[in-house]
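One protein chain omitted, others in place.
As written, the chain order gives the labels A and B, with residue 1 at the start of each chain.
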Amino acid sequence: MLTQATGKPLDRVDGRLKVTGAARYTAEWDVPGLAYGAVVESAVAHGVVSALDVRAARQAPGVLAVMTHENAPRLQPIPAKVGETQFRGEGGITETRQPLQTAAIEYAGQPLAVVVADTHERARHAASLVRVTYETRAPQLAMATASRQTLPESFLGNEEEKLQVTVGDPAAALAAAPVRLERVYESAITHHNPIEPLATIARWEKRAGADFLTLYDTTRGLEVLQQVMATSLGLPRESVHVICPFVGGAFGAKGWLYAPPLLTAMAARLVGKPVKIEWRRQDMFAVAGQRAATRQTLALGATRDGKITALRHDTQTHSSVSSGFTEPCARVTRMLYAVPNIGFAHQLAHLHLPSPCPMRGPGETVGGWALECAIDELAAELNLDPVELRLRNYADKNPETGKPWSSKQLRQCYARGKELIGWDARNPRPRSMREGNTLIGYGMATTMYPAGRREAQARATIFADGRALVQNATHELGNGAYTIFRQISADALALPIERVRFELGDSALPSAPTTGGSTTTATVGPAAQQAARTVLGALKRLAASDAQSPLFGAAAAAIDAREGRLVLRANPAKGEEYGAILRRAKLPSIVATDGAKPGEERQKYSFYSFGAVFAQVRVDEASGVIRVARLCAVYDVGRLMNPKTAHSQIIGGMAMGVGATLMEATRYDSRNGRAVVRNLADYHVPSMADTPDITVEWLNIPDPHISELGARGIGEIGCVGTPAAITNAVFHATGRRLRSLPLTPDKLVQG
Amino acid sequence: MAKKARIAFYTLCKAMPLPPESAPALHAGDLAPNGVLPDGSHLLELRGRPVILAFAPEEWNPTHAHQSELFARLSREFGHGAAFVDTATDEWHSLDCRGELAAQFGVTGQRALFLLDEHGVVRWKTVVESGQDLRSGQVLAALEALQPAASGGARAGAGALSRRTFVTATLAAAALLLLPGCSPDSSTKNGKDAAPEAPVGSNDLLAVTLSINGKPHRLQIDARVALLDALRENLHLTGTKKGCDHGQCGACTVHLDGQSILSCLTLAVMVQGQEITTIEGLATGPALHPVQAAFLKHDAFQCGYCTPGQIMAATALLRDQPTRLGSAVEIREAMSGNLCRCAAYPNIIAAIQEVQRG
Partner (left out) sequence: MHPFQYQRPTSPAPAVATVAKNPGATFIAGGTSHLDLMKEGVYRPTLLVDVSGLPLKQIVDFEGGVRIGAGVSNTAAAYYPAIQQRYPAVSEALLAGASVQIRNMASMAGNPLQRTRCPYFRDLTQVCNKRTPGSGCAALGGYNHVHALFGASAACVATHPSDLAVALAALDARVQTTGPRGPRTIAFPELHRLPGDTPHLDTVLEHGELITAIDLPAFDGRSHYLKVRERASYAFALVSCAVALEMDGPRIRRARVALGGVAHKPWRVGPAEALLAGQPPSEKLFRAAAAAAFAAAKPLAHNAYKIPMGRNLMVRALLETSGLQPLQGPAGTAFAASVGGMAGRLATPR
């Protein structure tokens, strides 16, 4: 029964806590006896620490210890794989370097020491007193000239995400194509910059004579972090407890890089006190992960009437020295259009830069930008309407695998999006629309996102007073998890939402995967439903076996749960409240843990969400300033669990797409690898003044195959598509193609 | 694991048809009543050992149980066998029990901490200000009250209480009683060479009085302490957020004499004598401030981290409404000092406009 709460635009259940400042984030736990850690970072990108003079720091007031590679606790290697995710090696997700184990330096900003003191101010000051002597080597900082280049086989070890693929014969098809187009698109390094900085509090204690670590950490991957900490520190997994009920934004960060929590745990062990390390915003540009820069070559072959016959998408990107993470730029190219000959490759340069990691729409955001800009260029070349060109190449099945889509209504998205923005009312000729000094342009792009689903467990408890609790170790990072899983649980338990709670953010709760890849709803929702079903089944059996129950003797299949009561399906008047059954049995509660995982539908269908994004831009060519005036988008993302929180997530993603398009870039000094953009004054994330009017509509058509809920994820699709829609609108406004993100004023301004 | 234990704790409580009438508040020297605890046992059963009893109001807060568990550990480590009973540990499942017990202690709807001695006599009590959480300093103060000689040094028979952990405890107590700056025991330091040469002013703690949300707070702090850190670390008013610490995001916005300012770029010592308002002090009663209510209604946040800063900025602007804030474009410009990476901006504008319309 999914009609009471699920799908309703309810206010966030954690909203009151958030608007009153009572929601507690990681750095805010009141841990008795807390000491503060401050980190000393490497000034150079490549070399060796030849000497560390920590005397002044040690003698500074309040200092408890200075931890360096010389006295830091030893760590075990990072695991090769956690769950299904490849950790080490080319295409793996994380860096293999463990912090403070050697004197080697692989990027500027690498932690070289942690100073622990009794106050934040004293720790930070003492850290400034550490003197490091380097034996500096020349860093490799340019993708084009890097000596170590690899061709990673697959993304994160996933067999379905090969990174070097050829379908058909793209080379021959390109050579034979009547219309050919080859373009190079470049994108800069960007940073997630959630407003909550990374933080960890680590507390060691003895439990039953053995070491036990409690970790409060800004993480969207409780279980993976628990596993990594346990492996690295040589502890049984049960001896690490990770707690995080609120994450202050992640966007791909806070999941896959572990130096921050490891350093905190090591420092706490060294000083024998709980330690907190709050990373400065400056540090976030070194240790928090980033989206790598890309240089993408798109080659398209087409017939004169707009049938694309060949598509090549070759990406040069980079990672750090010790990570194999590869921005999978062809994720969109491989599936979006019905092209018989598709080829793509990803070449990875290993540089002396901080490690990259996923960032909202990994691959899709910048790879989709390049593809959808190239498609727009082809449309102009063919003198076709950009929407029409896309319709002529509409894929009715996945072109790479040949599998049918689980559900795809993209045509409706295009049609409705055109209406919303007023597409047909524009003058399609580039550089034809002007208001005073301002050139006006319209652009569009297709957007998509894979609709993944994973396995999860949940525990459902019904109490004798008729209330219920559902628990799962997932995360609240603004995605609305507390709210939508309470909605789903309430419906699954046939209880009003006020009588149900959903708990998360604790590694001791039943298993949930890392919150990422827009999979959480499709993963945790069914698990909550299944646990609810199982506990109701047990309650039915209890009632049926109780001679005093009106349901005595009834088969479980003949009993329904309705509005907090178990009733006979044949005669709903006959039944009783959940609490009554338990109270009579003298049970305070009844509990069930159960799980759900994807089945063979994953082999039968290709699961994706789709959408169409339309942008109107205003360009002041004299200054080079581009502002997005309007964004309109229509999405086919399955059924919405809560239109209110979904709307927020989507517009937030689109605004992040505005940032990626117009302003976000992290620069490193090309001589020494130091970040020269390393604060929020120089790294521009969109402000309220940059955010346009955004109109979002949904088809709200349930996906019949993904799960009983019919919901695909929505966390990332907003960010994808928006950059190309804006870039294509800039072309329409100015007649000029800008092929390098971000589109800052310096790139457009002309004498 | 912990959660399971909490569920197992649950004992059936009869539903109470009416909210309990609150008794007069208990004070030091009073004999505690024999109430029912969340696990179904009676307070009387704990006679013979000290009991720290913590009350919390009936608000859902998923962080409460974890924090409470920390305090229970603190009691176990330093409490000489004291039992820590949190009447909200099982918040969701024992509301009925708690209501009764809180009423018996005269603290219905309040956050309060009682220390009972082994005879069941109230030895110490504190009521936490509304909008704030119970703090470890207060739990430690209760433990200190239990053993006034505790700060005199290590005691024989303290069991697991090592010299080191004892220092930890007293330091923490000192810090949270707002007397930081006492040097840690020298045995905890690695360097034992010459006495450290104190940089200028390093040991000069300043007596600072801050007026926050209408109440004076006396602190002994380093001149370096920013108002933001004084709020978060010294006073544990963590609603004010640290996003960049350099005036580049607006998450730390508070009001100073009614104007919005950035607490990260304000030294605590410089704002004595001025009235500071934080998110905790915005609503005067249990009802939300209209801007908070509008943010909730319009979903003007996602992760919630920048939200207190957004709300403080918005409330200050709305006060200036006739001259400074009119159209959506003016709201956009005026609110641009508060970055929201979730980009709830359109909803924030809608929330502010709703309050504007009145």
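Just so we're on the same page, a contact is a pair of C-beta atoms (placed from the backbone, for glycine too) under 8 Å apart; a residue touches a chain by one contact, two chains touch by 3 or more.
Keep in mind that this is a model prediction, so the values were computed, not measured.
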Check your understanding: Which chains here would be touched by the one that got left out?
Key -> A, B
**Study point:** Residue of B:Asn34, B:Thr209 or B:Gln259 touching the missing chain in the full complex
**Key:** B:Gln259
**Study point:** Listed residues A:Pro170, A:Pro686, A:Pro702 or A:Gly721, member touching the removed chain
**Key:** A:Pro686
Review point. Thinking of the whole complex, not just what is shown, which of A:Val628, A:Ile650, A:Ile694 or A:Ile714 touches the missing chain?
Key: A:Val628
Exercise for review: Mind listing the chain B residues that contact the chain we can't see here?
Suggested key: 199-202, 204, 206, 222-224, 226, 245-247, 250, 253, 256, 259-262, 264-267, 269-270, 313, 316-317, 323-324, 326-329, 332-339
**Study point:** Missing-partner contacts on chain A, residue numbers
**Key:** 43-44, 108, 121, 124-125, 128, 435-440, 617-620, 622-629, 662-663, 667, 669-672, 674, 676-679, 681-682, 684, 686-690, 692, 744-747, 749-751
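In this section, only the chains that are shown with their structure count from here on.
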Study note, to complete from the structure: Seen from chain B, its contact residues with chain A in the complex are 1-3, 7, 10-13, 15, 59-63, 66-67, 70, 73-74, 92-93, 96, 131, 133, 135-136, 139-140, 164-165, 168-169, 171-172, 175, 180-181, 183-184, 188-191, 193-194, 196-199, 202-203, 222, 224-225, 229, 232-233, 236-246, 248-249, 251, 278-280, 282-283, 288, 292-293, 295-297, 299, 301-308, 311, 331-333, 335-349
Point to revise | chain B-facing residues of chain A, complex | key: 11-25, 27-34, 55, 58-66, 118-122, 125, 192-197, 205, 238, 241, 243, 245-251, 271-273, 278, 280-281, 461, 463-465, 467, 469, 471, 477-480, 482, 501, 503-506, 508-509, 583, 586, 588-589, 591, 644-645, 647-649, 651-656, 679-681, 685-689, 691, 693-694
